[in-house]
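As you look at this complex, bear in mind that one protein chain is not there, while each of the others sits in place.
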Amino acid sequence: MSDVTVEAMEGKLVTDQLPTGAIVGESPLHHSDLASIAKKGPQQGGVHFHERKLKGLLTLRCAPSAEQLAVIESLLGVALPMQPLTSVTTDAISVRWMSPDEWLIIVAGEQAFEIETQFQEKLTGHYALVNISGGTTILDVSGSHVVDMLKKSTPVDLHASEFPVGKVVSTVFAKSGATICRLADDKFELVVRRSFADYLWLWIQDASREYGLVVKA
Amino acid sequence: MTQDLSKQSNRLQEGGRIDRSKPLTFTYNGKQYKGFDGDTLASALLANGVDIIGRSFKYSRPRGIVAAGAEEPNAIMQIGSTEATQIPNVRATQQSLYAGLVASSTNGWPNVEMDLMGLVGKIGGKMMPPGFYYKTFMYPKSMWETYESYIRKAAGLGRAPKENDPDIYDKMNQHCDLLIVGAGPAGLMAALTAARSGARVIIADEQSEFGGSLLSSKEMLNGKPAAEWVKDVVQELSGFDDVLMLPNSQVNGYHDHNFLTIQQHCTDQFADRAPNGQIAQRLHRVRAKWVVLATGAHERPLVYGNNDVPGCMVANAVSTYINRYGVAPGKDLVLMTSNDNAYRAALDWHDAGRNVVAIVDSRKNPQGTFVDAARDRGISIIVGSGVIEAHGSKRVSGVSIAPLNDAGDAVVGPIIKMAADTVATSGGWSPVIHLSCHTGARPVWNDEILGFTPGATYQKQLTAGAINGAFSTAQALSEGVKVASDALSQLGLAKSDVALPETEVVEEGKAMALFHIPHTKPTSKAPKQFVDYQNDVTAAGIELACREGFESIEHVKRYTAMGFGTDQGKLGNINGMAIAAKMLNQTIPQTGTTIFRPNYTPVTFGAIAGRDCGELFDPERYTAMHAWHVEHGAKFEDVGQWKRAWYYPKGNETMQQALDRECLATRKSVGILDASTLGKIDIQGKDAREFLGRVYTNAWAKLPVGKCRYGLMCGEDGMVFDDGVTSCLAENHFLMTTTSGGAARVLSWLEIYHQTEWPELEVYFNSVTDHWSTMTISGPNSRKLLEKLTDYDVSKENMAFMDWKPMTVAGVPARVFRISFTGELSFEINVQANYGLHVWKALFEHGEEFNLTPYGTETMHILRAEKGFIIAGQDTDGSVHPFDLGMSWAVSMQKPFSFIGKRGMQREDCVRENRKQLVGLKTIDPKAVLPEGAQGVLDPKAPVPMPMVGHVTSSYWSANLNRSVAMGFVKGGLNKMGERVFYPLADGRVIEAEICSPVFLDPKGERQNV
Partner (left out) sequence: MFHIYCPHCCEYREEEEFHAAGQSHIARPLDPDACTDKEWGEYMYFRANPRGIHHELWVHAAGCRKFFNITRNTQTYEIKEVYKVGEKPSVVADEAK
């Protein structure tokens, strides 16, 4: 890539943070070699685990005006979920409500910069869009005992009547935190911070032990 | 057919809910016994005729099993067949029997039968009146440790295992519409009602089976034995997805806002150690929309002379052992009662083929269904009388019975002596209100039932059954339906039909208020009349406390120890209050009750700890380069939850040798530090600059794009709490760095001011700490190294000190900051963390020719101390402002907005003379390294206590300077340059130092400015 100059930036700095070429990123659980565990480890169990790694994750901060909402929808292809604790999930993009002025946007890793650039070009007014792809990873957990494992880990009520598919909460997870979204009856997405990922992976292994843990590549 | 009961001399030929096809062998105090599946340890011991299960705490008197449930005060056991699986303080009445169970008495050293303390005890007893602790143990203080070991051993507190517990304990968070505590008739009925309406229900019971009182009675429900009704209900409940049934589970604490903790014994009922992979105990943390307390009642024993001799029991326990466990705990029974209900014990005893010597009823004219039943069986009833004394020492041998006056407080006729081996007593029932008290509710005295019932609470709590004084099964069942219906309507759930089972009609006469049986002698001279068995509190002791002037029941409790410890006054509290009330000439409600506290029964530390142990005890946060540090032999240091590389010893290097090498290599050529843990906050918005100006002490209005600036952050009191470098990324875009440990606090600090004080400022803060990997290359060759990895012009001309530039490093887009914490030419390279390790390794691939040396936090500390740079939290402690630190250059008093800390640092105390100020400390002996924390004095010959002038905050051996370097506070230190300060140490040495500038190396800053 060609080196950018700071002077070119107006207002906010947006730079592509991904290398071009053959350099492969290492996700927070890279050293755990989940691929080998997936191959050699148990294939049956009540909890399934998968690191959805190297995605593009962006935090959008905004108290959007109607005008901004329209622009954001045109840029993301989906409307921002405005109701607390709701989310939007499509094949291309996921948007999670985080707070009245905060959303988490999940796209393919290489798309983050594209979205940042488009926001920079098209969205006016007060907002912040922050790339957090390197500081975050996504753990997908599923299976017949996934709720039991989660009940050991988080104090939120996971009963389907209180936590339907599509609901998203940011909460305590073991002694760390996570943003939990229910993707299906027995499938949840945990968005966690990089530095805590190893601890949480250990925790999930432990909490799943009595049900059997299957790692998915 | 007669079964071989293997010497279970008290086991009945039939009956009980035990499985006689499953005999179990267990060990008690080193001896083997047999019991059956379905027994508790207590029922099995009684079956085997084990009378003495412990010695009393204070008087060392032999004690037997008194009760059959959680209220048991005496049978406190140490359980465990191996050292690692020891569990203290287990009630034998609550421990299911399993094959191979090993139990021993915790009371009674060296053994319960032949107690060395036996004789001592009798003397000791006199020497240990109430208030003994306060009167004796407080003085002399130095003796406490001697007393304590003696008391602990004698008090039967059990012992913790000396080896690690191999079992897994965990915790689970639960939520429900209704948490029902107690699975007796009221609880089961409530559960059934709620479950049929689709409510989310948790029902917990401390016993191994649901059913409560129904399991130990001969009642009929719907014309069938009650236990069959229980079975049907349990079966129906188990069919609901949203009903969680927890047997063997004590609801131990009732906390704020309907948060309750339940300790579930998952494998305790069948194994010493949990089978592989299974959870031994689980702590359920329950948030319930509604709580139904259906906790039942404990029968109250009567207080009489020698009422602690083994063989003295509460009446209901006798029925329970017979009906539920097929055990008659003796041969010849005397029942003493003040009510009809207890007659059932005599009926059960009689029906089990044992001899009822007599029923001694304190009332003149008892009438009712059970009384008639006793008369029909030809049982002798002695009315208007009481058992004033039991005889025997290791087992009851007989009783003295005497007529009582109408009030029940004086003996009014001749004594009759009768032989018996068992005395069952009942003074009525005390509702189990402990959990209700946990919420802060004050119990209310109910004259009708002669007991306390739950007081008012704002919590969403309902009560049903015996806890309300609704003692009959019919009442309990109907209250169960009622409370569930009430809760359902509050929850907006429709109530489904639930039919009440048909119950037998029982007529009971009025009970008499009786607690303490008089003796012919005054209480103080009569044989000991125990109120609280576990704490050895007697009626005489309570009377003494009252005579000594203790009028509040809370004071009486503390003076006598009544209701202390694991007992929590389950059996004895009401009797004790009644005795105190009488002494104080007032009613029981006037006297009041003590408050029961969590936990209801002891909880294992395992259950409290759950899985937060070992490597899961606290999260360990790792940087992207952590694996590299491990591979390269780094020693780690905890910084908050981060694991940071501390230093990297090579071969047999000592720590100091490694530090010396790292320090020299960095100043001579180039070193590298993983600085990823630095807090990083992305700040965007048109008012970002204004905000920075308000939270930092210095000016930010003119920081140009592409520049970095150091800032101090203070509290409103003017005291420094964090510092860091903030860089201007674009006109409305900044990156703030904080200390590693302060990141969360700083972000929260920014947020609270933005959200509560200055919401009008357009700015957003987002943590990007984890997003960027940060590696600092530092040293004269750092530029040369960087040049090998980037095409960007990093010359001084193009990239000056305190500039930042975007560039590609090792193929990865990076933001590089020319800032320095070592005083050397430094570049702080930031890349997206998924590429951190790649860049780190690339630096080493190109760094060999420069002897690129990884250094850890300790070398970082030394290098910055050589330069006199502070570390917030080490050289500051919340009591120093920037001027104390000699950092007035970092404060701009001219800023238009009164920045946070400005007003605070101008208070009278902050501007006074002679404040402690941070200075350099140059030891006169260059080899002497001051210990951090050492207190300085100006005159080492001053008499002790010497006036102290401040302490050493940072002190290291500097290999670069070949001497020690230190910083510390000295009163008025900034005006004392060149003066001496002395540090007398604990080992007798006195280190002398000269007050100097804290900048020991390169005072002009030439090294970093190249």
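Read from first to last, the chains carry the letters A and B; within each, the first residue is number 1.
One rule holds in what follows: a residue touches a chain if its C-beta (ideal position, glycine included) is under 8 Å from a C-beta of that chain, and two chains touch if they have at least 3 such contacts.
A quick note: this is a predicted structure, and the numbers were derived from the prediction, not measured.
For the chain left out of this panel, the touching residue among A:I23, A:L69 or A:L85 is A:L85.
Set against the missing chain, the residues B:E757, B:E849 or B:D925 yield one that touches it, B:E757. Looking at B:N10, B:N258 or B:T295, the residue that reaches the missing chain in the full complex is B:N258. When you scan B:D497, B:E631, B:E908 or B:E1006 for touch with the missing chain, the hit is B:E908. Listed for chain A, the residues touching the missing chain in the whole complex are 84-85, 98-100, 102, 155-156, 169-172, 177. The chain not shown here touches chain B at positions 173, 255-259, 285, 287, 440, 458, 716-717, 748, 751-752, 755-757, 759, 898, 902-904, 907-908.
Just so it is clear, only the chains that are shown with their structure count from here on.
Residues 168, 170-175, 200, 242, 277-279, 285, 287, 611-612, 615-616, 618-624, 626-627, 642, 677, 682, 684-686, 705-706, 729-733, 762, 764, 766-773, 791-792, 805-808, 811-813, 815, 831-838 of chain B are the ones that touch chain A when the two sit in their complex. Interface residues of chain A, counted against chain B in their complex, comprise 1, 3-7, 9-13, 15-21, 23, 25-28, 31, 54, 59, 61, 101, 126-128, 130-136, 148, 151-152, 154-157, 159, 161-162, 174-176, 193-196, 198-200, 202-203, 206-207, 209-210.
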